[in-house]
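Omission of a single protein chain aside, the complex is shown with its protein chains in their original locations.
By letter and in written order, the chains are A, B and C; residue numbering begins at 1 in each of them.
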Amino acid sequence: MIRVTIYNENIHDKLDHIKAVYPNGMHGAIKECLEADGRVTVNVVTLDMPECGITDELLANTDVLFWWGHAGHEKVPDSVVDRVQKRVLEGMGLVVLHSGHFSKIFKRLMGTGCNLKWRESGDKERIWITSPSHPIAAGLPESFVLPKEETYGEHFDIPNPDEVVFTSWFSGGEVFRSGCCFLRGNGKIFYFRPGHETFPTFFDENVRKVLVNAALWAAEDRGVFQTYGHYPSPETGLLN
Amino acid sequence: MIRVTIYNENIHDKLDHIKAVYPNGMHGAIKECLEADGRVTVNVVTLDMPECGITDELLANTDVLFWWGHAGHEKVPDSVVDRVQKRVLEGMGLVVLHSGHFSKIFKRLMGTGCNLKWRESGDKERIWITSPSHPIAAGLPESFVLPKEETYGEHFDIPNPDEVVFTSWFSGGEVFRSGCCFLRGNGKIFYFRPGHETFPTFFDENVRKVLVNAALWAAEDRGVFQTYGHYPSPETGLLN
Amino acid sequence: MIRVTIYNENIHDKLDHIKAVYPNGMHGAIKECLEADGRVTVNVVTLDMPECGITDELLANTDVLFWWGHAGHEKVPDSVVDRVQKRVLEGMGLVVLHSGHFSKIFKRLMGTGCNLKWRESGDKERIWITSPSHPIAAGLPESFVLPKEETYGEHFDIPNPDEVVFTSWFSGGEVFRSGCCFLRGNGKIFYFRPGHETFPTFFDENVRKVLVNAALWAAEDRGVFQTYGHYPSPETGLLN
Partner (left out) sequence: MIRVTIYNENIHDKLDHIKAVYPNGMHGAIKECLEADGRVTVNVVTLDMPECGITDELLANTDVLFWWGHAGHEKVPDSVVDRVQKRVLEGMGLVVLHSGHFSKIFKRLMGTGCNLKWRESGDKERIWITSPSHPIAAGLPESFVLPKEETYGEHFDIPNPDEVVFTSWFSGGEVFRSGCCFLRGNGKIFYFRPGHETFPTFFDENVRKVLVNAALWAAEDRGVFQTYGHYPSPETGLLN
């Protein structure tokens, strides 16, 4: 079983108009979707827990961490960010959702500003698959529609992704690299664009396939143990 | 079960000094190694079979094609190369070994000259893992040695690989990108450098892990069905 | 001065309704735009010339070859394609325009099917810059519009580009990687999507900046001379 931890800051989720969309919070919808697959167990942690619930022990027992945040990015302590970065480089997967593009942990791992254009005008989003052999695209049609979503537009200020699985079209005129894979250390990172709190995106059948596929993909850690630091010559044995 | 076909031109393999190294041909050694894994079935075809044994029917029933060739590159008919290229783009995996860098099918899929420096002075080769989280590196130490191999040296005239899993060091002074992954259409291609006919490379324990890992990796085809050609607007339904 | 050769098959250009858009052919519009820059000299060759006008001598004196073809792709002799490929790998730049995605030379250099979705419904195209520091984007606004163009849609069956400078949005619902850079051998290749014969695209101010920028970028060949083939050890001098 793949051990997933979902971090949701759980701020918007307490508002009535969001509860109307996500009665159990966005984390509830994501948890239900992942567990329904049968290959995944899920823990949920939130911003209001001590250390955001993200202890060293939890991370040691997490194969993939999902991350949704927005209003509370700055409230996540740097010590938690340090800890998550370390674990990703060791091999834990990380799936960053929607406004998580501006989270401390995503910016930390990217090294760039991670900025973009945005607008809440209820555009239609059409998501095209631009890397058809990628495991995260398994089982999807060649494009699918979210009737209303927040719009994100390029330029998305990230390093060139190792693979771009999805590219979005918005009715308002924008395009966006919506499914981006990054390899960092032994860890795999997937950024997935959709998931605004005011829309029922995490109940969409295709989005749910993406979430499951992403968990399976990011969980894979065939990382070879690497020695770093002072190292003897493999030819002569000399160390100095 | 993953269905592997091994193409070996089987020219050198008939010479006495090569038989001393590979009593059942290089294809025999590779077949035995893959079958021992338990997840793979293997067919062998050779240059002297009609159409090199590579019919449309065979390809339709092949998940991954392994390719070893050298002296007989020019004898492979273009019609066979066309057929293999088409199947790779549809999603079949291709594992190209050693001197297969100069095969028609590899040059066809790369679009470049695929040239390199070479020398048969019996250099020691040390293979380092440069992409530790890659499935083809699973179970390997951070470097391993082949006591004697043919030397290949950069510049290797290929497109930038999608991932470089291995980089070789040679005692004679060269470096080489020895494990290169390429995505083409729905297909996955892996080039693996070692495997000169005069050395028992395909009996090496680490090389055998690479061969099995490469078969498993290249077999994965989660390819979304893609429509090409004249296509109606998904927004308006207009075709013209 | 950068020596550009424009190959235009010059078939559509002879029809009255195309002449109404391009009185001097598409090659005439492109030539005028490049020469106006002052750093470029231009030769034009067409399909009806012996060997398409593309002789070894011409290629030896060409820094960048522009290519527009559609109806006459199959009429370009393979010997000409061989010659152009060889020269690109030696360091000549190649700028492939619009329907040139299906030319023999582009498919040869890519190794893939180069297929896509298309439609002539007069969609609006909006071109976004997705690699803002790239020389081909110099002087452009962050997006620009072509009021009517042929629509191309993903999946575009090419290898992962070395850089994606432009991504297009179409009013009909598609997205497309419209400006793709590929390094092959010592040569630089740029694919640029717009340029359908029925629209005055090659008179558009922003497109003309792209054409000039692409000529300057693709002309750069700082290629180190590379030795290939049998090569003595740089450590011991041994050749065998």
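Details
Quick note on the criterion: contacts are C-beta pairs under 8 Å (C-beta built on N, C-alpha and C of every residue); 3 or more make two chains touch, one makes a residue touch a chain.
Just so it is clear, the model here is predicted, and its values are computed rather than measured.
Note on the undisplayed chain: of the listed residues A:Asp63, A:Asp123 or A:Glu142, the one touching it is A:Asp123.
Between the chain not shown and the residues A:Pro23, A:Gly139 or A:Pro232, the one that touches is A:Pro232. The chain not shown here touches chain C at positions 91, 126, 129, 131-135, 137-143, 145, 162-163, 171, 183, 185-188, 220-227, 234-235. Contacts to the hidden chain, counted on chain A, fall at residues 85, 89, 108-113, 115-121, 123, 151, 153, 155, 157, 159-160, 162, 171-174, 182-185, 226-236, 238-240. Contact between chain B and the absent chain runs through residues 126, 128-130, 132, 142, 153-156, 160, 163, 167-170, 173-175, 177.
Everything below uses one rule, namely that only the chains that are shown with their structure count from here on.
Distance from the chain A centre to the chain C centre is 37 Å, each centre being the mean of its Cα atoms. Across the assembly, chain B contributes residues 162, 171, 183, 185, 226-227, 234-235 that each touch 2 or more other chains.
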